[in-house]
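Please find one structure pasted underneath; my questions will follow.
Every protein chain except one is present and positioned as in the full complex.
To keep things simple, chains are lettered A and B as they appear, and every chain counts its residues starting from 1.
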Amino acid sequence: MEFSAQQIAEVINGRVDGNPEVKVHFVSKIEEGKKGTLSFLANPKYTKYIYSTEASIVIVNHDFEPDRKLKTTLIRVEDAYSAFAALLEFYNKFKLNKTGVSDKASVSESAMIGKDVYIGDFAVVSDNVILGDNAKIYPQVYIGENSKIGKGTTLFSGSKIYPETFIGNNCNIHSGAVIGSDGFGFAPQADNNYMKIAQIGNVIIEDDVEVGANTTIDRATIGSTIIRKGVKLDNLIQIAHNVEIDENTVIAAQTGISGTTKVGKNCLFGGQVGLAGHLVIADNVKIQAQSGIGKSIKKDGDVVQGTPAFGIMSYNKSYIHFKNLPEIVARLNELEKKLSEEK
Amino acid sequence: MEFSAQQIAEVINGRVDGNPEVKVHFVSKIEEGKKGTLSFLANPKYTKYIYSTEASIVIVNHDFEPDRKLKTTLIRVEDAYSAFAALLEFYNKFKLNKTGVSDKASVSESAMIGKDVYIGDFAVVSDNVILGDNAKIYPQVYIGENSKIGKGTTLFSGSKIYPETFIGNNCNIHSGAVIGSDGFGFAPQADNNYMKIAQIGNVIIEDDVEVGANTTIDRATIGSTIIRKGVKLDNLIQIAHNVEIDENTVIAAQTGISGTTKVGKNCLFGGQVGLAGHLVIADNVKIQAQSGIGKSIKKDGDVVQGTPAFGIMSYNKSYIHFKNLPEIVARLNELEKKLSEEK
Partner (left out) sequence: MEFSAQQIAEVINGRVDGNPEVKVHFVSKIEEGKKGTLSFLANPKYTKYIYSTEASIVIVNHDFEPDRKLKTTLIRVEDAYSAFAALLEFYNKFKLNKTGVSDKASVSESAMIGKDVYIGDFAVVSDNVILGDNAKIYPQVYIGENSKIGKGTTLFSGSKIYPETFIGNNCNIHSGAVIGSDGFGFAPQADNNYMKIAQIGNVIIEDDVEVGANTTIDRATIGSTIIRKGVKLDNLIQIAHNVEIDENTVIAAQTGISGTTKVGKNCLFGGQVGLAGHLVIADNVKIQAQSGIGKSIKKDGDVVQGTPAFGIMSYNKSYIHFKNLPEIVARLNELEKKLSEEK
């Protein structure tokens, strides 16, 4: 899709200063601008780049006064940053606003499909599935029986939703995410074998949740694995059976949470964190990247690091000494030598 | 699917005490029971919940005597826990017992398809593939040429099986798992480039193996990457080329095993463990979560922790001192001060 400077100026209520016919098909940072792209100048620190940028159009504040000749076309607005952000939002919604059901999809007759839904090629919508209005089901998605997908929720290409999963409104589930796979539960037998424990619960995801690419969320053994409103999960995260994550908690990539652990509201976990099973983590807890959590964290707002993790300030102090251990041991040697010489 | 109290009582040989027509469509824990769900009461510790539960039906032991009025319908059996477990097993098998080949699947004419096989929409079964009786191939699965899938094995939606892979009987391969991708092998060249080393081996998975969602198992450079009978792999695990994992070893999520490492029988690895390449790990070894293994472990039944890992008891002792390092260094400072004052 290409847009001319004139078209863009109309959308953001701006004034073209340059060639109104010049066209762009992509956006760029001003310092990396290429021909055919749109950029913006809001921070004065970046003003120097407007003279060298190859971006075809730059959105600027009304009061911007170039002190040299410009190659680029300007669009002048009240607030360049806000106008650019609004434009992106507009473009993104436009781009993602697909509708219609592909005749190459497989949609059960018993499925209930809302208004303005998109179902892409080779997607599978199984028996008794309910798709809310404006749900966007990209190609090659699988939705198992009896699942419900809320209004305005997008399942990107190839995400897999096992049966009986409930996903709320305005969620994004990225490609390769797996929701509702079997919990990892096996009962040891006398002969070192294991017997699989039937995993017959489900997964409930509330509104406004983001699930990153290739993240996995197992369904509960009994009951539900629950991801509450506003939770944001990055890519390649593992959420085990019967976990509950409370509202607005944000978790970075490659973190894993073991079975039945409950995580509070508004927590922030770094990447590659691991939590053992059956823990309770208080609200507002922050866990540094790569930390390992073996015990419940009861203090609201605690900030921890390490494996096993403890207070981040204490961890950092201990770690400085860890780096100095050769010197510390040398001092100990010296003391022992002195003391033995004294005698 | 809905079942009435009467229908369930017939399956588990129980007696309805309450409304035989009440229906359930899901199961719940008694303390979290909701309308339309089935629960059970076996542990006396949970007896109090039977008076408040919203579950529509609760399975109880014959001798259960309520001391107050109940809202829920009871089904009385000899052993409530066993009856519930049997019912789940029955339900699960029923639910998963799909058969038939979708006309939206792509099945090669040279493929050999056993009895009571299920092949879902948009699945690909390539040339010369052999599917054993009761194999269940969910939608959007890919099975490359010359692969063999054993009897009663289930490949969930979107799992990808590269050519020449052999999978045994009664295995579960979850969504997004990739079996047989290229091993990560590159020969450094003079100009800092790398030349890809052809990866022409395969993967062999024996009977009763579980492979979690989005787990990856690379095929061997030459020969086979081998996962032996009864091994259980959780989600998002990485198994590199030419690895062998012996019988009944259980590995938690996000663990990675590097090329050519051999793991013994009945081992237990926690989550996010990493093993270097070309190691040998003895039988019955336990590795704590997030540990890093750089050397072979020769002692049967060893239990290790840390990066690099050593004995778990020693690790924990060292770690307590690590947390105390600021105090240890303060004591050292004090000693040095005393000793210098003495002189």
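Note that in this section a residue touches a chain if its C-beta (ideal position, glycine included) is under 8 Å from a C-beta of that chain, and two chains touch if they have at least 3 such contacts.
This is a predicted model, so every value here is computed, not measured.
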Out of A:N172, A:Q199, A:T221 or A:T260, the sole contact with the unshown chain comes from A:N172
Given B:L87, B:L236, B:V250 or B:L279, the one touching the chain that is not displayed | B:L236
Could you tell me which of A:F3, A:F64 or A:Y91 touches the chain that is not displayed?
-> A:Y91
Residue among A:G36, A:P139 or A:G277 touching the omitted chain | A:P139
In the complete complex, which positions of chain B touch the hidden chain?
-> 106, 122, 124, 140, 142, 144, 158, 160, 162-164, 176, 178, 181-182, 184, 186, 192-194, 196, 198, 200-202, 214, 216, 218, 222-223, 236, 238, 240, 254, 256, 258, 272, 274, 276, 290, 292, 307-308, 310, 314, 317-318, 321-322, 324, 328, 331-332, 335, 338-339
Across the whole complex, the chain not displayed is touched by chain A residues 26-29, 32, 85, 88-89, 91-92, 95, 102, 104, 120-122, 138-140, 156-158, 172, 174-176, 208, 210, 212-214, 230, 232, 234-236, 247-248, 250, 252-254, 265-266, 271-272, 289-290, 319, 322-326, 328-329, 332, 335-336, 339
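Assume only the chains that are shown with their structure count from here on.
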Centroid spacing, where centroids are CA-atom means, of chain A and chain B in whole angstrom = 24
